[in-house]
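I have a structure here, written as structure tokens, and I will follow up with some questions on it.
A single protein chain has been removed from this complex, and every other one stays in its place.
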């Protein structure tokens, strides 16, 4: 061994670790970033950007196509569009549609959320491992069935079968406006639609809730159990409070799906354009998505523009719901990350 | 409480079993080679004829088209997010809007594709490629999310191993990262396909309906399987008045059930194969 470098020049007299030190020049990275390396990076980045552009394009094209309807007077639309049904303005046409969309989705959500929480808890905290994965698979299966099949089943099987049940409901609870009778026969009514929608959104709410429940800190759970809590008390004191915002956002994701569902509504519901809360009467409500699918074949150019305007409204509503739910989830992440 | 939670689960099973039972029960009778290999051309009234061949052709074309658009874009975008974005502002925006995009209603995707093509071809154009564009709007976010998850599972050590061998980043991404994750990505793509293969509403708007076979996705309407189910459903019961002609009153519903069964089988097979791929071909990565 030579001793040329044996003298240690390293310990220089304590220079501070501060910004006064000269920063290294940026050119360092340039040599690596050229040729295919750079081309590939650009390619990947533009694919990412394309997604943003696509989303903006969806909004832009809908706005562009609905512009004629947005700027025409109600009477002009009424005179040219066959399905306008004597409405006085675009807003008065859109109003009941938005109402119907929200009502159907809300009822579906009210049915699906408690069920989904139950199933999620069952698979995360009650079922043995093997059973839990089997159940997860079954729920995935529900999500895999195409909506047109749900529609077919809902219209041809569920609606006739469930009619006596709805009749009974209207007999017993008819004093509540929601369940005003007599129940339509066959039951091509909003409650049947919402029931099918509930089954359709069950998987996503279950999946997200289950994720959240599984993330409950083991420490909290064990602390509860160590204090002599039963399993249900443990869930109530540790799991549910921890998962609350996650469940909220899961429900909102489900809501987003229910708002946009088309075929099940088209095939089951007997439509109407009123602000009616009667879930068991036929010909009262309609949703935006179903209305577009039904009226599209007979639409002329202004009619198409009108439908585009309703589609734009649906897009905005679902975007708001989805963004809100993502925002809730995002906030949660930061929160649980700090724990 | 255990009882209550278990009941919730039981309730969830009811519609699934009921629905599958009905579809299989009512669809199996008509699901035969004749049904799979004939179109609806020249079929009318209560004739005991007609099939879904044209719809299968259309579904294959439209779905393959959607995959051809979505898979490269989706995988590249995921590569951007995992390998290049590194939590920058653009990457965060892309992540957020990919999530938001998964919630676009399918009918809105259909309206978008319709509007996009009416810009170039004028209103009212109907052919397979428009449907493919509509479906790709629904499919891209799913591909991005699943690919992103898979790329994140590739240990950083493997990237470093490749860099230390003097392999440039782009080759590392393609030949190490993608190759390690390829089974998982394939699974994700197949699940995404199985999700869009049953989409009806956007295809109703963009691809239209037709009774005969069309092999050209760039010209003319095409029938697709989900739209076929819907069409047969809306055709409804057939009035049979002439006793001398074979006439089945429920023929349209029968065909709808059989087509629905075919659709479910396709989706199930895609799901099953996807899971098998990830189970059989995924490399064992140490956690």
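Order of writing sets the labels: A and B. Residues in every chain begin at 1.
In the analysis below, a contact is a pair of C-beta atoms (placed from the backbone, for glycine too) under 8 Å apart; a residue touches a chain by one contact, two chains touch by 3 or more.
Following the convention adopted for this analysis, contacts and distances are computed from a predicted model.
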Could you check which of "Transcriptional regulator", "TldD/PmbA family protein", "Phenylalanine--tRNA ligase alpha subunit" or "Phosphate import ATP-binding protein PstB" matches the UniProt name for the chain that's left out?
"Phosphate import ATP-binding protein PstB"
Considering the complete complex, identify which of B:152, B:175 or B:279 is in touch with the unshown chain.
B:175
For a quick check of understanding: of B:162, B:189 or B:225, which residue touches the chain that isn't displayed?
B:162
Selected residue (touches chain absent from view) among B:42, B:72, B:239 or B:283
B:283
Even though one chain is hidden, which residues of chain B still touch it in the full complex?
86, 155, 157-168, 171-172, 175-176, 179-180, 283-286
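As a working rule, only the chains that are shown with their structure count from here on.
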Measuring from the mean C-alpha position of chain A to the mean C-alpha position of chain B, what distance in angstrom results?
18
Under the touch definition given earlier, write down the residues of chain A that touch chain B in their complex.
32, 36-37, 39-41, 43-52, 54-55, 57-58, 61-62, 64-65, 114-115, 117-119, 121-123, 126, 135, 138-142, 144-153, 155-157, 199, 202, 206, 230-232, 253, 256-257, 259-263, 266-267, 289, 292-293, 296, 301, 304, 307-308, 311, 314-315, 318-319, 321-323, 326, 330
Which residues of chain B touch chain A once you look at their complex with the stated criterion?
1-2, 4-9, 11-13, 15-16, 18-19, 22-23, 72-74, 76-77, 79-81, 83-85, 90-91, 93-94, 96-109, 111-112, 115-116, 118-119, 123, 137, 140-141, 144, 168-171, 173-174, 194-195, 197-201, 204-205, 226-227, 229-230, 233, 253, 256-257, 260, 263-264, 267-268, 271
